[in-house]
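Working notes, structure below.
The complex appears here without one of its protein chains, the remainder shown in place.
All chains are identified by letter, namely A, B, C and D, in their written order; residue positions are counted from 1 within each chain.
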Amino acid sequence: MPTITRDQVRVPLDVAPDMRETYVDNFMKATRGTGRLMLFACDQKFEHLNGDFYGEGIDPADNDPEHLFRIADQGVCGVMAAQRGLVALYGADYPQVNYLVKMNSKTNLVGTAQEDPYSGLLCDLDHVLAMRDNGVNIVGLGYTVYLGSEYESTMISEAGELIARAHAEGLIVVLWIYPRGKAVTAEKDPALIAGAAGAALCLGADFVKVNPPKPTEGTSAEALAVASQAAGRCGLVCAGGSTVDAATFLTQLHDQIHVGGACGNATGRNIHQRSLDEAVRLTKAISAITLADADVERALAVFNGDEDFSL
Amino acid sequence: MPTITRDQVRVPLDVAPDMRETYVDNFMKATRGTGRLMLFACDQKFEHLNGDFYGEGIDPADNDPEHLFRIADQGVCGVMAAQRGLVALYGADYPQVNYLVKMNSKTNLVGTAQEDPYSGLLCDLDHVLAMRDNGVNIVGLGYTVYLGSEYESTMISEAGELIARAHAEGLIVVLWIYPRGKAVTAEKDPALIAGAAGAALCLGADFVKVNPPKPTEGTSAEALAVASQAAGRCGLVCAGGSTVDAATFLTQLHDQIHVGGACGNATGRNIHQRSLDEAVRLTKAISAITLADADVERALAVFNGDEDFSL
Amino acid sequence: MPTITRDQVRVPLDVAPDMRETYVDNFMKATRGTGRLMLFACDQKFEHLNGDFYGEGIDPADNDPEHLFRIADQGVCGVMAAQRGLVALYGADYPQVNYLVKMNSKTNLVGTAQEDPYSGLLCDLDHVLAMRDNGVNIVGLGYTVYLGSEYESTMISEAGELIARAHAEGLIVVLWIYPRGKAVTAEKDPALIAGAAGAALCLGADFVKVNPPKPTEGTSAEALAVASQAAGRCGLVCAGGSTVDAATFLTQLHDQIHVGGACGNATGRNIHQRSLDEAVRLTKAISAITLADADVERALAVFNGDEDFSL
Amino acid sequence: MPTITRDQVRVPLDVAPDMRETYVDNFMKATRGTGRLMLFACDQKFEHLNGDFYGEGIDPADNDPEHLFRIADQGVCGVMAAQRGLVALYGADYPQVNYLVKMNSKTNLVGTAQEDPYSGLLCDLDHVLAMRDNGVNIVGLGYTVYLGSEYESTMISEAGELIARAHAEGLIVVLWIYPRGKAVTAEKDPALIAGAAGAALCLGADFVKVNPPKPTEGTSAEALAVASQAAGRCGLVCAGGSTVDAATFLTQLHDQIHVGGACGNATGRNIHQRSLDEAVRLTKAISAITLADADVERALAVFNGDEDFSL
Partner (left out) sequence: MPTITRDQVRVPLDVAPDMRETYVDNFMKATRGTGRLMLFACDQKFEHLNGDFYGEGIDPADNDPEHLFRIADQGVCGVMAAQRGLVALYGADYPQVNYLVKMNSKTNLVGTAQEDPYSGLLCDLDHVLAMRDNGVNIVGLGYTVYLGSEYESTMISEAGELIARAHAEGLIVVLWIYPRGKAVTAEKDPALIAGAAGAALCLGADFVKVNPPKPTEGTSAEALAVASQAAGRCGLVCAGGSTVDAATFLTQLHDQIHVGGACGNATGRNIHQRSLDEAVRLTKAISAITLADADVERALAVFNGDEDFSL
């Protein structure tokens, strides 16, 4: 099991001297003391509107936003990524969850053919820091950058500024980086994914969330290994994508970590579109792999309820 | 009658600790102690220019802006939503009205075919807070977001920032969310309305005003029930739309609340285009349903003057 | 003669408590104690470049910018509206004039067919306040909004912010509101003029300057009466337009006030394109109507020099 | 010789009370105690890139930027106009030169056919003030406005703000105003030049630099007289244009002042494209006309080295 000690946490040089311990606290909380990140992605309530939460194949429980908090609370996750408003309105009832505030968002209404994507900041960081200082368990921030968009410069400026300010305050930052825009013809090209990972490093992110590469030859996990190395000290985690069956999903995840060098996962729909009980078990199965180096067989046993998993 | 106690008010986590009582005060005032919102919409003086206030089928009294204040003063409303300037110029004579300052507006001159909609902030929040601190009875703010507009990112940034700042100061916030723009082909699609409601929640709004959905099958109120659930802890209220006869209007409102799960209403033209006496009676009929769970029959009796209603 | 007492001045609620007396001072100065506004418009030095000041049919004296100050000084006006720079460079020699600083301007070089109009702020309000605090007799501000322009949102944001800040400091504000842009097909449509007047009220302006409506039936003054009522507590004044003979001009003005419900006038070219002596007499004739309820006959006597007028 | 006393300097009302003496100092320095301005324009190092400084017909000395400082130091000028960077890097070796910091610039690479001109600010005024406060002999600022450009509003906002701030700090301001953009068909139309001059006055500039008008009838100097009058208390100076022979140049200059009412000149290429010795003599010849009311004959004698000129 990949545990790390507080001494092993590399504190970036932009963390203010008196916030180094806070940064280590947050890093240890977010990674549950492992250095690896299990991110439960709940920001799609805004990004995908209600299409991911209601309809055929989706458990009816998912239409109630509190479903997300119940999963985070009862399951095993590193962080729950959600917009500030969600945390403000539900967080008082779920104080133990590690919150990663997703700082920007866009809906899926305007397509790339109409306009290149830009994801707008939902509020100034000051307000998030105020909530943290008032006792809300916020350990970090998230921000999405669309590299290759005509609005790339705005997003990298906001991301870079956010990271500098967040680090100064002892928070960790995860960048969602997706190449997208009229200039991008193959969003999952391995070289592009590796470039995106490196760009996150240059911006100073602690973790970068990318889509799994689609190579023309070799496996996705092999291609991911190049990106993971290119990310250097910025830990790479893979987006989970749309809902697939648990066995396939957990096998992919295992490969991403053990072949692809990923240091975690970022999963949303695959978890919350299920009933509460099943969703909770899936978070445990994922965490068994990500945080405890379980093999796929054991993870499936956890998912099937034949075995429990906790940290 | 759906009364709530001060203890039952859920105070968002972004309300500053020393402003929690203020927030509860404002929430109780705005909902008249019921948790439900009866919003008298007077912002269309700007949005629709004079077309909603003068002309055929509109009582001549409506051309004088003071008509709006007289209705709010003599009728039964939760809040009167109006631009800051209106409150500044008339509020001294109507100090008991609960004001909800509508922070942004646009006229209807430039159509969506020419340019996607953006509604500009009319002043910084500081000026509204200064008025409040000088004794004006301002309980909250309103802001319009056009999801799906090419200016969506600007509006969600302004809305999110406004909510964070308003909550910190103990004010409540109502978002008007309308999907609109070249990318939006069906503004009242039920899934879109539900998405809009959820987006308001992600931004941290206390209430969201949406248009009633137009489903291809089932009733509007049934479709609304999905949106109300998707809004979670953000109370959903329906826009009243253009003037219809009182019986139809009150029946729709009753269904929105008791079938659709709405927690209030937002009505403008239907009220102010009538004579003062009739408008006052309509506010009471609406409030009888929204704030006191009256049935349609009793509400009509109130509207017809056969019965009075007060809180 | 429509005199008012200091007690009758309605102080807007956004005037800071310790600036209420200053606001009343400025309102009384600007309206010469009548509640009506005689505005001498000198901002077209920028708006129309030199075309209004030099050429056929224009008195040669008008090419020297000091001509404007001499008229304001020797004639009878409520306020002289001019850009900050003009006040800064000439004001020391004309300290008794009531200055209304026109805060934004644009030239007439780029037409609406090329680009929708936007009139840019010429400096921050702080600089105007500094001049006022150093003793310059600045009683208020002016700002132009082109409703229906694609830049409407920027202008209403700047106007709303300016009004809030100006009121807080005890200054009055006059908005010039003109519907203009590719979306506006009939700039002087009565409903549009009434809407513009109401929009100024929503922004909190003390006075709104509009163009006289051109109705398809009835007189302009009758149509103006609807707009004046729609403006509510925001006093409506009419733009003077291009130079016409004095009798026609004064008759129109009398109708605007006594039929159209206007509470003043805003006149530029009609005054300054004349010789100093004639221009001075015209300001007195206008003020006789606007500020002293003179009839047209008496005003013409003043213009012709058969009678003097002073306050 | 047009000398003025300190008492005769008209201090604008936006000069802070405790900066009035500083303003008078700077005005007297810039005009060498005459009220007239001899401006040595060195900002084209950026505006025209290296084309004005190297090539056929240009003295090789001109390729070294220090050439400009040597001329300013050894010749007779009122001010040397240059970007802040030039002053920062050479000013320590030429401490006696009166510097006028050109605050904005653009290169000539993008033509008007591609995009209307905008000249961007090169830094905040604070940095220039800091240099001044640390002892650099900065007496004023320059800023270019392209009236009629689609970016006119941005430039007039920046210019107006700059003037207000500069005056408050006791600095003088020269505006370069050129009508330019797709909407401008005749940049040197006399009415347009006069309008530009008046616009500078409305913005509050101390001096305005315009191109000499090209009238369809009458001389350029005669047309200039209208513009000079329209500029009022804002002193008008003419741009020197491309290099012509000294006799022609000095005759034009004499006419601009004595027929056209100009109160100075702004000359660049005509000076610096010559050898140091010749350039120095030309500054003296120009200054003889501008600052000492010399006739052309005497100025030519100075240029030819037959007579010296100093103040």
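Keep this in mind: contacts are C-beta pairs under 8 Å (C-beta built on N, C-alpha and C of every residue); 3 or more make two chains touch, one makes a residue touch a chain.
Just so we're clear, the structure is a prediction, and the values are computed from it rather than from any experiment.
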Subject >> Candidates D:10, D:29 or D:106 - the one touching the absent chain >> reply: D:106
Original post:
Looking at the whole complex, which of D:8, D:63 or D:304 touches the chain that is not displayed?
Top reply: D:63
Subject >> Chain not shown: contacting residue from A:4, A:92 or A:191 >> reply: A:191
Subject >> Residues from chain D at the interface with the omitted partner, ascending >> reply: 43, 45-46, 49-51, 53-55, 63-66, 82-92, 105-107, 109-111, 114-115, 118-124, 127, 130-131, 134, 136
Original post:
In the whole complex, what residues of chain A lie against the chain that is missing from view?
Top reply: 10-14, 16-17, 147-150, 152-154, 156-157, 160-161, 163-165, 167-168, 179, 181-184, 191-192, 194-199, 201-205, 226-227, 229-230, 232-234
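Here, only the chains that are shown with their structure count from here on.
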Subject >> Partner chains shared by chain B and chain C (touch criterion as defined above) >> reply: none
**OP:** Can you grab the rotation angle between chain C and chain D? Superpose on CA, round to the nearest 5°.
**Re:** 70
Original post:
Can you give the whole-Å distance between the Cα centres of chain A and chain B?
Top reply: 36
**OP:** For chain A, jot down the residues that touch at least 2 other chains.
**Re:** none
**OP:** With chains as vertices and touches as edges, which is it: line, ring, star, complete or other?
**Re:** line
Original post:
Every touching chain pair, please?
Top reply: A-B, B-C, C-D
